[in-house]
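Excluded from the complex is one protein chain; the other protein chains are retained at their positions.
Chain naming follows the written order as A, B, C and D, and within any one chain the residues start at number 1.
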Amino acid sequence: MRVTTPPVISAQNLDLTFTTNDGPVHALSDVNLDIHKGEFVSFIGPSGCGKTTFLRVIADLESPTGGTITVDGTTPHQARLNRAYGYVFQAAALYPWRTIEANITLPLEIMGFAKTEQRERAEKALALVDLEGFGKKFPWQLSGGMQQRASIARALAFDADILLMDEPFGALDEIVRDHLNEQLLKLWDRTNKTICFVTHSIPEAVYLSTKIVVMSPRPGRVTDVIESTLPKERPLDIRESPEFLDIAHRVREGLRAGHAYEEAV
Amino acid sequence: MRVTTPPVISAQNLDLTFTTNDGPVHALSDVNLDIHKGEFVSFIGPSGCGKTTFLRVIADLESPTGGTITVDGTTPHQARLNRAYGYVFQAAALYPWRTIEANITLPLEIMGFAKTEQRERAEKALALVDLEGFGKKFPWQLSGGMQQRASIARALAFDADILLMDEPFGALDEIVRDHLNEQLLKLWDRTNKTICFVTHSIPEAVYLSTKIVVMSPRPGRVTDVIESTLPKERPLDIRESPEFLDIAHRVREGLRAGHAYEEAV
Amino acid sequence: APALSADELTLQLKWVTQAQFAGYYVALHEGLYEAEDLDVTINPGGPDIAPPQVIAGGAADVIVEWMPAALAARERGVPLVNIAQPFARSGMMLTCRADSGVSSPEDFPGETLGVWFFGNEYPFLSWMSQLGIPTDGGDEGVTVVRQGFNVDPLIQGQAACVSTMNYNEYWQVIDAGFSPDDLVVFNYTDQGVATLEDGLYVLEESLEDPEMVDKLTRFVRASMAGWTWAQENPEEAAMIVLEYDQTGAQTEAHQVRMMGEVNNLTAGSTGVLDVAAAETTVDSLLFGGDDPVITERPTGAWTSVVTDGL
Amino acid sequence: MGLTGTSLLWAALAFWIVAWAANQRLAGLNLSGAPKVLINLLIPVLFGATLLVLWEGITRGLDVPQVVMPPPSMVWERIVSSTDILWADFQQTFLKAVIAGYVMGCGLGFVVAILVDRSPFWKAGIMPVGNLMSALPIIGIAPIMVMWFGFDWPSKAAVVVVMTFFPMLVNTLAGLNASGQMERDLMHTYASSYPQTLIKLRLPAAMPFIFNALKINSTLALIGAIVAEFFGTPIVGMGFRISTAVGSLNIDLVWAEIFVAALAGSLTYGAIALIERRVTFWHPSNRRAR
Partner (left out) sequence: MFARSILPILTVLFIILAAWYAGTVALNWRIEAERFERMGLEKSTMEMVQATMAMDRPILPAPHQVWSEFQVSVFGRDPSSPRSLVFHAWITLSSSLVGFAMGTLLGILLAVGIVHSKVLDKSLLPWIIASQTIPILAIAPMIIIVFSTLGVQGLIPKAFISTYLAFFPVAIGMTKGLRSPEAMHLDLMHTYNATRSQTFWKLRLPASLPYLFASMKIAVAISLVGAIVGELPTGAQGGIGARLLNSSYYGQTIQIWAALFAAAFMSALLVYAIGWIGTFVNKRMGAREASV
């Protein structure tokens, strides 16, 4: 339906091999994937299958050793210089010497926003992740979940069109996670951002995404791309619907196939 | 049904307040709970509700500030001296300078087992968690999941009747987790141990337990105790049965009630 | 065996092993101490070894020390007594560069002078106080710097004059390419402020014990024999010193030359202290200034009970 | 002799035991807030007092000659009576040589580290050579510096510069690499410029290391300056005084100077540690549990 516009992220025959001191590690092999504007794409797969690596290639944090990738129609490098994306790391990676607010304004300072705008945006971002009133605290004074939300706020603050999120909710309990999932869906709905989302949880992937990319390790390949048939409007209890369970089942099957090799080391 | 024998663990009006430099933290409040021999009890609740604290009280790693608790009919202190339980921590906590085997024999060394018996028991424990052949490896040569299994083997090695497990599978992906859940159930079935198991995952709690304890934070209280009606024999696809979903629903409701206050910090 | 029953005695030198102490090394090496039934241990000194402290701590029986330092220590409560004086003359000088414009003591004010401290500063201080020159800088006075271990300050022009011994540092200046004409030398003896150097001192309590006095007498006798030997065989004596030098920094030529100069200072000494010279030393230390080296005339700072027995 | 002699020694030993027991008690107390701070100060002070009493008791009780080791009471008298000398020496050695050398040495080490850090090539070249240089015993450097920079305090400052330069260089370089990969990647995703990353990430992350070097250097600098004064000085300065006082058997003055040195060193160290606490308040070693 959206295929008329060019994809926001497009990978062709992408290949990435790390050279380590005990031989090369083939982290990504022949990955082909198009992601269009406004899509919510989840990446799922066993540990070490290359999910993080793929996100890092998009973010110009790794250079592919083969194939091509474009982001926003240009190279990842140019896209990074254009500040085309916000990145949420697997861990919160907040700077302990900055308050939560100062952590959120960090990218804004670097990108040269005015002081007042910095403050405004930080406030808005804090509100988005339900952290009003915690701006003056230091990271270690917050729980792990709150820290993770602060790091999401930081990625949201400068309002890039692409959001790259690497297992942002890994450390949270199910209820908080559900809540943040809902919030994220709302945000995505409202802003029409393109979101790439790595997760280990099948229900989470199914609940959030318009497209689920299943990967398998050694070398990291895309084994399945599942387009979700769920509606855009998704109450939490959609997760008990047969359609949901169906997609979840398909994802689980795809994953199990990947595991057939032997379990990840 | 089993109420004729005295409970293995019994808490009455248990209370625990931490004094910290910014005021007291009420971690456990008026907890009443009986756990009988051979039960598999899961603790579930939002972050910071006192699950770990409760396990630590049983293990004599914290002293309650009110109420009473007996373990094996005696005080937790005496029970610890009797080496009545094995404890599996939230992280694997293997000693990096010891091989997997030496990690498993660590408690045996301390408890003064004979060398040959140490080796035998280590071998048996390794087999129990599917780690035959990895005894001579060092922890970092194993994946996170394998490390966690090694730490379970370590707790099993000295064959205590009580097993305290604090989110042992938190860091694993779903497929590996399912596998370990199955193994754990088999072990429990075979040995008739009493298991206290902390988890964040509702399906996991429901799948494993004979009894699910739902807790809520601030102060940590037991809000619901759900006796499972599932049979002892539990194939993985029992999780798609209506009975299972029913219990899961009840747990989720209990949890949500706990969250109503405000989310955990 | 005599070696077993020999009386033990420890001698603490004032400085490192060099021809300045040749008499003692010769006596040790040639068996002169052994002949007196003595088992002598010679401990070399160094820049931070204060022999009076060593003897007060009980780590030596006899020390080689300059009389000003010994008298100063006496005032500080270490009852040192001179028992013999092998050095009849003083070898201390102040050596100046001719190109610094210093040709007489009147030229000192405003100049920078290098001085040894650590108990060796007393002759200089008493000389300056006799001249009435303050030593705390300024146009009227001289700027004193604590000279390090060598004569580099003079060679490099950091000081107009430095302290030298005529048997040692003076020759280092010459070796560095200065000819005697490039230098102006103030000999402390010529300036009338000679002080006695390199005497043998013990604690008062040693002299209360007749046996110890006998031991010391034998020691002084053997040591003086060593000095005489050194007078007669300067080159061999220098070689003996080199043999005892554990640092390997000394050179043969230097030690032979030093031996010659030192022999000039010990010439004619029998070990007996010249009381007149000692009184001169005391006078020059007591004299002048608001800050004399010693405050009152010492009593009992020297004795002849040991040399009487020679 | 009566009371002096051995009874004094026994009294000192008794005091030691009593003080130890008192400390055992104090350390066992479970307090918080102001009393706790007080106790934490009191315990080491009591411990120090014990050492002094033992020292006094042993020197007096065993009749140790005061030219070998004077009792602390005598040292104290000397401190009080010679404040002018001590102050002049302190000025010469500490206020001039140590501070100048410390500031220059640490500053230079810091600047060079920042410059070198940009180039792996220079880093790979300078680090091993730097390690070798910091292994040079400074006693050897001191006479050379006196030769080069003259007798007054600049030569002492130069020794201090040499001594403090390498610890600062090595620590700053290590500190600049202390920021985590993920934190640096974060900056990279913002397309942050080099100076921005330096100021906003790498320097703050390096602070614990830099303060480590500042602390090490604060004791090194004092020792270095004093030692350097053994190789030629004008006739003022702590090292000068110590060595001449040994020569003239004013051992009480020696200990008075040592006291001043230890006091100055400890206070400097304490001050830097205090600043460190304020600057690196965020570091896990400085913050109490949540």
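One rule holds for everything that comes next: a contact is a pair of C-beta atoms (placed from the backbone, for glycine too) under 8 Å apart; a residue touches a chain by one contact, two chains touch by 3 or more.
Keep in mind that this is a model prediction, so the values were computed, not measured.
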### Task
With the full complex in mind, choose from C:Pro47, C:Pro79 or C:Gly137 the residue touching the hidden chain.
C:Pro47
### Query
Which residue from C:Ser104, C:Thr247 or C:Thr299 sits in contact with the chain not drawn here?
C:Thr247
### Message
Give me the chain C residues in contact with the hidden chain, please.
### Response
13, 15-17, 43-50, 53-54, 57-59, 148-152, 155-157, 172, 175-179, 182, 245-250, 254
### Task
Would you write out the residues of chain D that touch the absent chain, in ascending order?
20, 23-24, 26-28, 40, 43-44, 46-48, 51, 68-69, 121-126, 128-129, 131-141, 143-144, 147-148, 219, 222-223, 226-227, 230-231, 238-239, 242-243, 246, 251, 254, 257-258, 261-262, 264-266, 269
### Query
Touching the missing chain, which residues of chain B?
56, 59-61, 80-81, 83, 85-87, 89-91, 93, 95-99, 106-107, 109-111, 138-140
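The rule we apply is simple: only the chains that are shown with their structure count from here on.
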### Message
Rounded to a multiple of 5, how large is the rotation, in degrees, that superposes the C-alpha trace of chain A on chain B?
### Response
175
#### Entry: Whole-Å gap between the CA centroids of chain B and chain D
50
### Query
Taking each chain's centre as its mean C-alpha position, how far apart are chain A and chain C in Å?
85
### Summary
By the touch definition above, chain D meets two or more other chains at residues 290
## Note on the structure
Residues of chain A that touch two or more other chains sit at none
### Query
What does chain A use to touch chain B in their complex?
46-48, 130, 142-146, 172-176, 179, 200-202, 240, 245, 252, 255-256, 259, 263-265
### Parts of chain C lying in touch with chain D, wherever the complex brings them together
47-48, 50, 52-53, 56-57, 69, 72-73, 76-78, 115, 117-121, 135-136, 143-149, 152-153, 156, 158-159
### Message
Which stretch or stretches of chain D touch chain A in the complex?
### Response
180, 182-183, 185-193, 196, 200-201, 204-205, 207, 280-284, 287, 290
